[in-house]
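Missing here is one protein chain; the remaining ones are kept as they sit in the complex.
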Amino acid sequence: MPWLDLLLGFTICVTAGLALIARDMFRAVIMFIVFGLLMSIAWVRLHAPDIALAEAAIGAGLTGVLLLDTLGYLRRPFGSRVDNPDDPT
Amino acid sequence: MILRIVLAGLLCLGVTVALGWAVLERPMPVENLPERVASAMPESGVEHPITAVLLNFRSYDTLLEIAVLLVAVVVALALREAQPDQPEQMGLDNPLLRAVMAWLLPLILVVAGFLLWAGSYQPGGAFQAGSVLAAAGVLLRLAGVTTNWLDNALLMRAGLALGLLTFLGIGLLVMLPGVPFLTYPAAHAGTLILVIELTLTLSIGLTLLSLFRLTPPYADDPDDARPQEDRNL
Amino acid sequence: MSGSLVFAWSGVLLFGLGLFGFIAHRHLLRRLLAFNIMGSGSFLVLVGLAQEGRGVDPVPHALVITGIVVAVASTALALVVFRRWYRASGRTDLPEDT
Partner (left out) sequence: MIGLWSVPLLFALPLALGILSLLVVPAWRPRLIFVGLPLLAAASLDVLAGLATAGPQVYRLGDWIAPLGINLVVDGLAVGMILMTTLVATLCALYARVYLRDHPPASSFFWPLLWFLWAGMNGIWLAEDIFNLYVGLEVMGLAAVGMVALRATPQALAAAMRYLLAALLGSLAYLLGVALLYAAYGTLSMAGLHEAATNNATTQVALALIILGLLLKTALFPLHAWLPPAHGGALTPVSALLSALVIKASFYILLRLWLVLGPEVTPELTAQLLGVLGAGAVFYGGWMAWRQHHLKQLVAYSTVAQIGYLFLFFPLVTNTSPEAARLAWDGTLMMLVAHALAKAALFLSAGNLILAVGSPQISHLVGISRFRPMSLFSFGLAGVSLMGLPPSGGFTAKWLLLHSAILSGQWWWLIVLFLGGLLSAAYIFKVFRMSFREGPQIDRSVTPPLTLDVVALVLAASAILIGLFAHLPLHWLRMGSVLGMG
């Protein structure tokens, strides 16, 4: 039995589950980034270093940063945007 | 709400069971594609099989994939919030970070170049190198470094377009001897793929970068040139 | 049971988990997370099953790299629309969504 792979696969699923049920959105995104990094290890185990690079850089890195950036946007007080006189809302 | 979760649970269970059944019962394929790839490698112009698949055997997929990225950028430009971030007022304007960046940037560029060059015989290639370039751009922005050429909307868009235009141009030019689209002549395949990869790397880097709100203001729109509230992440 | 098969099964589970999250959640960012997890699941199934008992296959590797780029483009587009929607309505979910 490939115990290492089993452990990795299990951890990936648990991380994904945590990312989905985390109460705090910020924690969910962090779990998602961890999930992406674990995925890229899984790709190495699958003899796919190209995918591992792409997953780490794009899947986990870029998607994660995009999500974090959006979270930062959400956390700004909503009123400050509505008060903006130029804002077409 | 409860109904929604029960429904989702049932659906998820059903799909998982069906998938498991499909995995257990799957037949062994007769067709051996890896072998075909291996035997066509000498004609592909590169030594790394994945680069050969991405940029030669299935280069049409890659062409359309770049189009997908560009569509996302077009929508981002169209829906651009009327409040682009000004470089002066964003990021962590920290002298230490700037100093580190001055050292880090050349290193990042070297890594990107290596990834691109390595793609022809070992893991790496345009996408990975492009994303490293994008990361460099993000860091630059975070450090508050003003990069005039990145703020020039036309130059920026020319950079975005360069990859796909080169790809299309080469794909069409090679048709002159009467062969199908994207048929690289075996003798020049390596060079042509390298040219395509180089331009793609630049375009992919800029594309990924412009998916952030860190991108330069949209010059066509005079409304964009006004001061901004700062952003804290 | 080989390593490839283990990851293929993980992919099946991830797809199921992601599907659950995609339907159960209303918060759009959570649904996007679920979408990305489903995507990763199907990539694992693609590579894991293709390599099970047959050695490394470069074709699915290339397909997955394409898939990852398409997924990030979709996510980025969704975030652009989401932000604009959030600014216009102040909501993080869609209305009259049952």
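We just call them A, B and C in the order they show up, numbering each chain from 1.
Throughout what follows, contacts are C-beta pairs under 8 Å (C-beta built on N, C-alpha and C of every residue); 3 or more make two chains touch, one makes a residue touch a chain.
Just so it is clear, the structure is predicted and the values come from calculations on it, not from any experiment.
Considering the entire complex, the omitted chain makes contact with B, C. Of the candidate positions B:10, B:71 or B:100, contact with the hidden chain is made by B:71.
In the full complex, chain C touches the hidden chain at residues 8, 15, 22, 28, 31, 35, 38-39, 41-43, 45-46, 49-50, 52, 59-60, 63, 66-67, 70, 73-74, 77-78, 81-82, 84-85, 88-89, 94-95. Touching residues on chain B toward the chain that is not drawn are 18-19, 21-27, 29-33, 36-37, 40, 56-61, 63-65, 67-68, 70-72, 74-75, 77-79, 154, 157-158, 160-161, 164-165, 168, 171-172, 175, 178-184, 220-221.
To be clear about the criterion, only the chains that are shown with their structure count from here on.
For the pair chain A and chain B, the distance between C-alpha centroids works out to 18 Å. Mean C-alpha positions place chain A and chain C at a centre distance of 11 Å. Here the spacing of chain B and chain C, counted between their Cα centres, is 18 Å. Chain A has residues 50, 54, 58, 62, 66, 71, 73, 87 in contact with two or more other chains.
Residue positions of chain B with contacts to 2 or more other chains are 50, 127, 208, 211.
Chain B meets chain C in the complex at residues 4-5, 7-9, 11-13, 15-16, 19-20, 23, 26, 28-29, 32-34, 37, 49-50, 52-54, 58, 61-62, 65, 68-69, 71-72, 75-76, 79, 81, 127, 208, 211.
Those residues of chain A whose C-beta lies close enough to touch chain B in the complex are 49-50, 52-54, 57-58, 61-62, 65-66, 68-69, 71-73, 76, 80, 84, 86-88.
Residues 1-2, 5-6, 9-10, 12-13, 16-17, 19-20, 25, 28-29, 32, 35-36, 39, 42-43, 45-48, 50-51, 54-55, 58-59, 62-63, 66-67, 70-71, 73-74, 78, 81, 87, 89 of chain A are the ones that touch chain C when the two sit in their complex.
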